[in-house]
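Excluded from the complex is one protein chain; the other protein chains are retained at their positions.
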Amino acid sequence: MNFASDNTAGIDPDILAAIADANAGYARGYGNDDWTEAVERRLAELFEREVAVFLVPTGTAANALALAQVSPPWGVVFCHADSHIATDECGAPEFFGHGLKLVGLPGDGAKIAPDTLKTALAGYGGHSPHQMVPAALSITQASEAGTIYRTGEIAALAEIAHARSLAVHMDGARFANALVRLNASPAQMTWRSGVDVLSLGATKGGALAAEAVVVFEPARAAFMGERRKRAGHLLSKHRFIAAQFLAYLTEDRWLTLARRANAMADKLAEQLTATGLKPVWPVEANLIFVVLPRALDAKLKAAGATYYVRSSESLHVGTDNVLVRLVTSFATQESDIERFVGLCKKS
Amino acid sequence: MNFASDNTAGIDPDILAAIADANAGYARGYGNDDWTEAVERRLAELFEREVAVFLVPTGTAANALALAQVSPPWGVVFCHADSHIATDECGAPEFFGHGLKLVGLPGDGAKIAPDTLKTALAGYGGHSPHQMVPAALSITQASEAGTIYRTGEIAALAEIAHARSLAVHMDGARFANALVRLNASPAQMTWRSGVDVLSLGATKGGALAAEAVVVFEPARAAFMGERRKRAGHLLSKHRFIAAQFLAYLTEDRWLTLARRANAMADKLAEQLTATGLKPVWPVEANLIFVVLPRALDAKLKAAGATYYVRSSESLHVGTDNVLVRLVTSFATQESDIERFVGLCKKS
Amino acid sequence: MNFASDNTAGIDPDILAAIADANAGYARGYGNDDWTEAVERRLAELFEREVAVFLVPTGTAANALALAQVSPPWGVVFCHADSHIATDECGAPEFFGHGLKLVGLPGDGAKIAPDTLKTALAGYGGHSPHQMVPAALSITQASEAGTIYRTGEIAALAEIAHARSLAVHMDGARFANALVRLNASPAQMTWRSGVDVLSLGATKGGALAAEAVVVFEPARAAFMGERRKRAGHLLSKHRFIAAQFLAYLTEDRWLTLARRANAMADKLAEQLTATGLKPVWPVEANLIFVVLPRALDAKLKAAGATYYVRSSESLHVGTDNVLVRLVTSFATQESDIERFVGLCKKS
Partner (left out) sequence: MNFASDNTAGIDPDILAAIADANAGYARGYGNDDWTEAVERRLAELFEREVAVFLVPTGTAANALALAQVSPPWGVVFCHADSHIATDECGAPEFFGHGLKLVGLPGDGAKIAPDTLKTALAGYGGHSPHQMVPAALSITQASEAGTIYRTGEIAALAEIAHARSLAVHMDGARFANALVRLNASPAQMTWRSGVDVLSLGATKGGALAAEAVVVFEPARAAFMGERRKRAGHLLSKHRFIAAQFLAYLTEDRWLTLARRANAMADKLAEQLTATGLKPVWPVEANLIFVVLPRALDAKLKAAGATYYVRSSESLHVGTDNVLVRLVTSFATQESDIERFVGLCKKS
C-alpha cells in the first residue's frame, strides 16, 4: 500500500527496455547523439512548433534552470505558497537564479486565481530601484494539490503576467496526468495558452530520471546550454536520458501511463468518498488529499500503508486530524487500493 | 575506432542488469533506500573508514559540490591549468562556489609538482582583505593527460596544502584506472595520503550516470545534503543511481573494468610506439596523447576513427601537427586498435 | 515641510566638521588609520565588551553583509513582512547571502510577536534536505513603523531563535532613536538581550554615509573583512567614514541628535492627535504613520509638504484614505511642524 509518492515506483518496463536497447555500440556524448535529436523532433511534433529542449535528470533542476533563464537576479517569481519550488527544492530557484525571490501566493487547491496574481502585481511598480522586479509567474500542472488548471485559467493568468512583461513557467512534473484529464493538446495546455517555458517531467510518469526544459520560443533559450552545463546537469552518456524520454513519448505511452495513474486515483477517491472520506480538493490527477482522524492514520500506518502528512497554506485541519496525501502511479495495484479502503471502512 | 572518450561507451552489462534488478516494487525516494545504504557501507569498507557519501549524476556536479563545500566564496582553488574543472565545466566550480577562483598551475603531463604549488602559495598572504584566500588544492587522478600521481606525490602536495590550511580535493573521474595501475589501496590513494574529499566516478568506468562525492571526515560534510538538493542533484528514484554504484563496486568489478580499459591503452600505446608514434606522456591510465602529422590525422578520420584534438598548457606542437587524445574504455575492442594502428603504419 | 525621510536631511555640522578635521596630512587607507581604531575602541566602550566592527557606507550593505555572515545560502531569515530588508533593498540579502530566503512574518506595528516566530519555526524541521534551513531572525529597532521592541521583547524573541540555533540580527538604522526612548544601555538593547549582530546606523542620525556592522562575538566575524572587500564596501579613504562615526558617537552627540528627532516626532504626533489625526501606531521613535483623507493629502502636497504614502501588511485603509509616513530628523524645524499641523487643522 505505497501511496507515498509517484517516485517510489520504479521504471516502466518499456522505458527500461529502451535504455537497454540504446546500450549498443558507441554514441557521442553530451547530447550529440541520435536519441537526443529524435526527442527534440518528437517534442516539436507534440507541441506543434519548433522548441528548444534541454534534458536534465531532476525536476528541481528543470524548474531552477527554467526560472533562472527567465528571471534576472533581482526578479520576483510569483508562485503558489504550496508549490514545490517554494517548499521542496531547498532554494534551488534562488541558487540558480542568483538570488531571485519567490513570492508565494495563496489559493485554494494549490491553484493561483487570476485576481490573486493581479493583487500581488499591484504591489509592485513605482518603487524602483528599491523593490525587486516582477519577472515570472510559475504555475504547477497538475498542481501540488492534484488539481488542474483549465486552459482558460492558464490563459487568463498568462494574460495578466504578460501584460506586466512576466514570463510564464509551468512546472509540469505531472504534465501528462493533467493533459489526459483535460483532453487538451500539449500545445493548447502550454504555449497556445501563454506558457513560455515548461518543465516537462517523465520521472514520475515512469522514467528512471528524465526531465526536460522546453522553451517554446527558441530565441529565449540563448545560452541555456551553458547554464545547464555549469549546473552539472549535462549528462555525458546523454543517449540514455534521451532514450528514456523517447520511449516515454513514443506513440501514446506517456498518456497511457498517466491515464493508468489517474484511474487508480479516481478509484481510490471514489471508494474513500464512499466510506465518508471525501477528498478535500477535486481529484483531477493522481493525487488525493484527505483528512484522516489520527486513529485511522495510526491504524493504516501500522498496517503498512505509506503516505505523507502534508500541511497546506489554505486548509487547516484540527489537532485530532491529519491531512494526508495519497499518490498513485502507473505502478499502483488495485489490490492495494482495496486493502487501503478496507482498512478505512472498518474504522 | 571510437577513441573519442570513455563516455562514448555504453553501460557495462552487469551494471545495466543491476538497474533492472532494482526495478522491483517500491522504494523510498531521495536516498532513503536499501541500495543507497549498501553503497555507503561498501564505500566505508573500501576506504577502511567511515565516510560521508553523496551520489550525483555527473562528474561536474561532484567536483563543483565538493569544491563549494571546502572553499568559501572568496577562496582560491589551485588546480592544473589543463584540469577538467578549469577547462571543461563551464564555470561550475565558480557557480556552486559562489564566485570562488580557480588558479591554474602549469605542470608537465597535467600534473602539479610540489614546488609549483609552493611557489603559487608564496604569492598569497599578507595582503588581506584585498586578495582572495587560498582554500583548496584540486588534483585529478588519473590526470587529464592520462598520468598518475604516486601516493608519495599526493602526500607531498597534501602536506604543503594542509600546512596552509587548504583542503585537498581529488577529481577521481578515472579513479579506478589510476588505482589498478598503482596497485595501491583506495585508502592509500586518498585520505591516508591527505585527500580530504573525493569525486569518485563510475560513469566513465561503465555506469549510466553515477558519481559520488566522498567526504573522508564526515563532520566536514555538514549540510552537503542541502547543498546537493538545492543544486538539483538529489535524484528522486535514487535507488537506481545507488544500484549502479553498488554493481560497479561489487567484488572487483570496478577494478576489472578499469584494468580492461588500461590494458587496451597499453596495447594501443605499445603498437603506436612501434610505428614511431610514441605517446608524449607516460601512458598510465586509459588516455594516450600522441602528436600526429596532419595528413595522418586526416586519413584516420576519413577511415572513421574518432578522437579529439587537444591543446596543452605545457606542450606545443608545430602547425603541421596535431596533438590528439585517444581514450580507451572497458568497451574498447582489440580489432579497433589493430585497425587504427594499421592505418598509422601505412602512413 | 520635509517629512519624506530622515535621509533628506543633510549632515550634522559637528560631523561635517569632523570630516574636515580629519582632512590633514596622510593616513593609511582601508581602515588602517587612527580614526578607525578609535571608533572600534569607542564601540567596545559603549557596548561594554569586545566587538568586531566593519564600517560601510550604506545600511543596505550593513544588513546584507550581516545576514550573509550568519546564514548559509540555504538558510531562512525570518523578518517582518514590512521590514526594510524585505521590501526596500532590492534583494541585497539574497544577493550577498547567495540565495538565502527571507520569510516575512506578520505583526502589528511592524513588530514580530514571539508566538508568530514560534509558529513560523514550527513549520520547519523534519523535511531535510528538501526544505531550507532556519538560520536567522532579523528585527528592526526602531521598527519601520516607528515602534520599539522593549528589551524583554528582544530577549523573548532571541530565546526562541537561539533555541533553534538561529542567529539574531538587529537592523539598527534608527538604533539611537530607539535607545534614547527606552533609556536602556546599548548593551542591554543588544547582546545582553540576545542580539548577535547589529547594523548600527549613523547616516539617518546625521552622518554623510556611515553605518557599521557590529559583531558581538568577534569569533563570528571570521573573514568579514574579505566579505566586505569583495562587496566593494571597504572605503579606501577610510578615515573619513571613521571620522564621521567617531564624531557621531563622541560624548552623547548621537543620543542628543536622536532625542531631537524624537522630540519633533512627539510634537508632531501630539498636535496631529489634537486635530483628530491620531497616529495608527505608537510614536516611539521619529516615524509617524497617520491615515489622511485623500483631500487633505492633496492639500498638504500642494502646500509643499513632502512625505511618502505607504502600505502596510497589517493595516488596510479604505480607498478614500491614504496611509502616510511622516519622518522627523535632527534637522526638523518646529516651524515646519506648526505649518503642517495648521494645514491639517483647517481641513
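For the reader, a short list of remarks on this structure follows.
In order of appearance the chains are A, B and C, and numbering begins at 1 in each one.
Note that contacts are C-beta pairs under 8 Å (C-beta built on N, C-alpha and C of every residue); 3 or more make two chains touch, one makes a residue touch a chain.
These figures come from a predicted structure and were not determined experimentally.
Only one of the listed residues, A:F3, A:W35 or A:W74, touches the absent chain: A:W74.
For the options B:G25, B:G123 or B:P218, the residue in contact with the chain missing from this view is B:G123. Interface note for the absent chain: among A:R181, A:R230, A:R259 or A:R325, the touching residue is A:R230. Touch with the chain omitted from the figure is made, among C:K237, C:K278, C:R294 or C:K345, by C:K237.
Contacts to the hidden chain, counted on chain B, fall at residues 73-74, 87-91, 94-95, 97-102, 123, 127, 129-132, 311.
Contact between chain C and the unshown chain involves residues 2, 4-5, 7-11, 13, 16, 19-20, 22-30, 56-62, 64-65, 89-92, 94-96, 203-204, 208-209, 226, 229-237, 239-241, 306, 331. For chain A, the list of residues touching the undisplayed chain reads 30, 72-74, 98-99, 128-130, 132-133, 223, 225-230, 234.
One rule holds in what follows: only the chains that are shown with their structure count from here on.
Chain closest to the overall centre, judged by the mean of its C-alpha atoms against the mean of all protein C-alpha atoms: A. In the CA-based superposition of chain A onto chain C, the rotation angle is 180 degrees, rounded to steps of 5.
The mean-CA centres of chain B and chain C are about 50 angstrom from one another, to the nearest whole unit.
Distance between chain centres (mean CA atoms), chain A to chain C: 41 Å.
Here the CA centre of chain A is 34 Å from the CA centre of chain B. Residue positions of chain C with contacts to 2 or more other chains are 73-74, 98-99, 129-130, 132.
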